[in-house]
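Handing you this structure, nothing more for now.
A single protein chain has been omitted; all remaining protein chains appear in their positions.
Presenting chain A:
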Amino acid sequence: MTDDTLASLLARVATQDRAAFRELYSASSAKLFGTLLRILGNRAEAEDALQEVFTRVWLRAARFDAERGRAMTWLIAIARNHAIDRIRARPQQTAGEDETDLLADTRPGVEAGLIARGEAQRVIECMNTLEPDRAEAVRGAYLGGLSYQALAEKFDVPLNTMRTWLRRSLMKLKDCLEA
């Protein structure tokens, strides 16, 4: 499935085309479900979240602008935002358990597949300009939805220190990406 296909499906969904909506589900639900599972760490909740994500996709499709980014990037942003809102809304104690499971997934080896993809080179290069533990924190936060609290515990630093670390890392990343 090319991104052009997804973009044209989204354009049809924006005109209330239900057949296009079904095609879009077939074409993108696996990727979005994988995203939700990674962040939520719970299949039942990921299934529930997937329903909400596609509800939002139907309602917001007209806002997608193919000139401003790829269709899959737009879809994943909706899925990530919803999944992160859900885990941030969880009572503190259950969040901890799930996040421990998710940490296993943020091992550095995971990025090996990424490096093979040309378009990912830039962000990887820029991540490499960060200190290794800070790059790992950025990756764990983005991919696994880790909170400042979880990151602070993982790296054994006070919460405010973690926030300062990550803010500085993000600004450094931005300078590198936009250089």
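Quick note on the criterion: a contact is a pair of C-beta atoms (placed from the backbone, for glycine too) under 8 Å apart; a residue touches a chain by one contact, two chains touch by 3 or more; residues count from 1.
The rule is short, and it goes like this: contacts and distances are computed from a predicted model.
Think of the chain that is not pictured: of "Methylamine dehydrogenase heavy chain", "Phosphoribosylformylglycinamidine synthase subunit PurL", "Anti-sigma factor" or "Simple sugar transport system ATP-binding protein", UniProt labels it "Anti-sigma factor". For the options A:D4, A:D85 or A:D133, the residue in contact with the chain missing from this view is A:D85. Only one of A:A20, A:I76 or A:L130 touches the absent chain when the whole complex is considered: A:I76. Residues 16, 18, 22, 25, 29-35, 37-38, 47-48, 50-52, 54-55, 58-60, 62, 68-70, 72-73, 76-77, 80, 82, 84-86, 88-91, 110-111, 113-114, 117, 119-124, 138-139, 141-143, 145-148, 151, 163, 166-167, 170-171, 173-174, 177 are the ones on chain A that touch the missing chain.
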